[in-house]
Every structure is written in structure tokens, then in C-alpha cells.
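Only one protein chain is missing from this complex, and each of the others stays in its spot.
Our next item is chain A:
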Amino acid sequence: MSPLLKDFLNKRIVVVTTEGQCVCATLEGFDKSTNLLVSEVRDRVSGAHIATSYMMRGNQIVCCGLLDETDGSDTALVGPEAPTLKDTKNVVHDEHLIWQRVWASKQKAASPSLE
């Protein structure tokens, strides 16, 4: 269906996920919702072996880049000091505290006589 990933089949790719994880792997297969079947999965930063075979769900994929095989820069190229990638979620930290305050101020406005 989506032929865009066809050129990447059986090649080393870099996959970035919505969680901010970045791995190197060999693309074995894919489908129209970008579910990926990959093998020989290694961490892009540390080069640690993660799994021999992996199925990645399409909605967790951010992008897959074709690794240049000529320069042999497969793993651990980034070095451990590399900053972690952000996720795509845009989460507000301790959001419940903000809403707690909003709720409290609303309550106060609704019944000022209680003070």
C-alpha cells in the first residue's frame, strides 16, 4: 500500500519512536499503517543489543531513516553523552496541580460567602 518504505527493505535503518527512543535495526517488513517488523535491534546511543526481532506498532513510529552503510556507522556512533530525544506527547508536568488550583478558585468565586 504505502510503497514509500519499500526502498528500505532489508537495509539498516534508524527508527525514532514517539517515546523518544532511537534504535538501529534491519527492516524486514511493513504494512500500510507503518507497523514495522525489524530485526537485529540495537540502541542508537549505546549500541546495546535490544532484541533479535521486534514488531513496532505504526502509531509509535516518528520516522525511519536509511543508514549510510558505506561509512559503517552502525551503532554507538552518537556516544553516551548524546542528549535524549523528546517524545511527541507535549505533556504538562503535574497538570493535576494546575487544575486543582483552577477548581479551587472557581469554588471560591461561586460561594464567596464561605470565607
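We take it that contacts are C-beta pairs under 8 Å (C-beta built on N, C-alpha and C of every residue); 3 or more make two chains touch, one makes a residue touch a chain; residues count from 1.
As a working rule, contacts and distances are computed from a predicted model.
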Undepicted complex member, UniProt protein name, chosen from "S-formylglutathione hydrolase", "NEDD8-activating enzyme E1 catalytic subunit", "SKP1-like protein" or "LSM complex subunit LSm2": "LSM complex subunit LSm2"
Residues of chain A (touch criterion as defined above) contacting the omitted chain: 2-5, 7-8, 14, 16, 18, 20, 22, 34, 44-45, 58-59, 61-68, 71, 73, 77-79, 82-83, 85-88, 90
